[in-house]
Every structure is written in C-alpha cells, then in structure tokens.
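Each remark here refers to the structure printed beneath this line.
Missing here: one protein chain of the complex. Every other protein chain is in place.
A and B label the chains in the order they appear, each numbered from 1.
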Amino acid sequence: MPSNAKNSLLVVVRHSPYGSSVARSSLEVALAAAAFEQPVGLLFVGDGVLQLIPDQEPSGIGVRNIAKLIQSLPLYDIETLYADEQALQRYGLDPQTLPQQLLPLNTAAIQALFSNYDHILSF
Amino acid sequence: MIYSLLVLSPPHSGQGASTAVQFARAAISRGHSIHRVFFLDQGTYNACAAQVTPQDESDTLQQWVDLAQESNVELVLCIASALQRGLIDSTEARRYDKQAATIHPAFVISGLGQLVDASAASERMITFGC
Partner (left out) sequence: MILHTLNRAPDSAAFRDCLRFLTADDALLLLGDGIYAALKDSSSSEELAVTGASLYVLEADASAAGIVNLLGNDVTLVDFAKFVELTEHFPRQQAWH
C-alpha cells in the first residue's frame, strides 16, 4: 500500500523539442501527474530550455507542437515552470520572450529544488 | 522498500535495459519489492515478442519475463509510446485491425497514470535512460 499517496514529483526535461520523442513524453508525464492530482514540478535544464521557444511551427515535420503543449500546462494546474538560467543565457534566450509562468533558477537554486520533491523523473 | 522503475532505454542498444533488469533482480535479492516497471518511449521496445537474441548474448526479454513470473513484478508499457512503435497486444491488434499481437504477454499496455500511480506507491523511483 502507498505509504504516501501524495508523493511529489519533479520532472526534469533536458532534451530539445524535436530531436527525439523524449521531449514530448516528458511533458506528458507532467500532465498525467497533474491530472492524477499529484504535486508536480517541471524543470527545464540544459538543451531542455529549447522547448520554451515560443514560435514553434512543426507542421512541416509532421509532429505535434511542443510550444503549444507547454502553453497549455497552466490549464492543468502546472503553474510554475522552472528553467535553468545558465542554459537560457547560453542560448541567448530572454526570459521576457518566454512563457510568463517561467521561473529562471541559478545552479544553486536548482540543486535545492531537487531535494524539494519526493521523486525525480529525468528525461 | 518499495521500488518502481522507469525504463526509457531500448534493448540491445547500450546497456540501459540490461542494467535495469539486473538492478531489479538485485533489489529483490536485497529484500526489496519492485512494485512496477514502467516502459516509456523507446523503452517500450523491450516488450517486442519477436526479438531473437544471438546465442552468446543475454536475452533481455527473457530476463524481464522471468522477473514478472518469478517475482510478480508488473511490466507496463505506455500505450502512446507502444502503439506508435507497433507494439500491441491482442486487444489493440483487434482495435486497429492489425494481424497479430506483437508484445510478449508478460507485459501489459496502459496509460501514463500507471507511472504516476507507481510514483505515489513507491519509496524509490529509479530511471534508466537511453
């Protein structure tokens, strides 16, 4: 039997949106956790921040739009998206142009975040 | 302790899948229980029933099947990942008008809710990546 029916879950995303199918799977895990009312955090690290670029238009490559999926996260009560500040800087991404529920975190803050959740699922 | 595993690694490409099944066996040997192994993304290939492993290599599929049968471990495939890859059971084969099931019956196909449930029910979640 579950010792804690509300284990919180941190989903760590570190792959670009269309380089593999892992990016989409990781977001769907976060959505499923929210749908089942598990406390869930979503952290974009390294290349994962590339998923946050807003004007994605993947109809030409025949796959679903990751940016749209990210925009829909607040509807499912995933209110805060954490992003790796250093990776945003490395790719020249200005947080002002990214989804507004985004919270950029420095390395120390991300290290602390890892310990705030019962489980980490890393993609 | 109660463990669940998330397997993203396909078999026969790197050591990820083989490492995962050996980890599961070692955990059971140390007195833990494996509540569920959830296969997502390329990890769903582990269930492909038609794998023919060279005789001098270890048969990861058989190791998963043994784990399920001997230790009562649930092996669950993410339905979205599995269907895309042609990994279907007889129910899905009928539903999508395909000739036959392609996964080993030791595995079941279900939704991501089973991964979320596993994380709620387990004290440890261990991920095996590509």
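One rule holds in what follows: a residue touches a chain if its C-beta (ideal position, glycine included) is under 8 Å from a C-beta of that chain, and two chains touch if they have at least 3 such contacts.
Since the structure is predicted, the reported quantities are computational estimates derived from the model, not experimental observations.
Undergrad: For the unseen chain, which displayed partners does it touch in the full complex?
TA: Within the full complex, the chain left out of view touches A, B.
Undergrad: Which of these, B:F38, B:W64 or B:F128, touches the one chain of the complex that we don't see?
TA: Residue touching the chain left out of view: B:F128.
Undergrad: Given that one chain is not shown, which residue among B:A27, B:L40, B:L67 or B:A120 touches it?
TA: Answering carefully, the residue with contact to the hidden chain is B:A27.
Undergrad: Touch as defined at the start, partner being the missing chain; which of B:L8, B:V65 or B:A118 qualifies?
TA: Of these options, the touching residue for the absent chain is B:L8.
Undergrad: Given the full complex, what residues of subunit A touch the hidden partner chain?
TA: 12, 14, 45-47, 86, 107, 110-111, 114-115, 117-120, 122
Undergrad: Applying the definition given at the start, please give the residues of subunit B touching the unseen chain.
TA: Residues 1, 3, 8-9, 14-16, 19, 22-23, 25-27, 29-30, 32, 123-130 of subunit B touch the chain that is not shown.
Rule of thumb we're sticking to: only the chains that are shown with their structure count from here on.
Undergrad: Nearest whole angstrom, what separates the Cα centre of subunit A from the Cα centre of subunit B?
TA: The computed centroid separation for subunit A versus subunit B comes out at 25 Å.
Undergrad: Sort out for me which residues of subunit A touch subunit B in the complex.
TA: Spelled out, the residues of subunit A in touch with subunit B are 1-7, 9, 21-22, 25, 28-29, 31-33, 35-36, 38, 118-123.
Undergrad: If you look only at subunit B, which of its residues touch subunit A in the complex?
TA: Against subunit A, subunit B makes touches at 2, 6, 8, 40-42, 78, 80-81, 84, 111-113, 115-117, 119-125, 127, 129-130.
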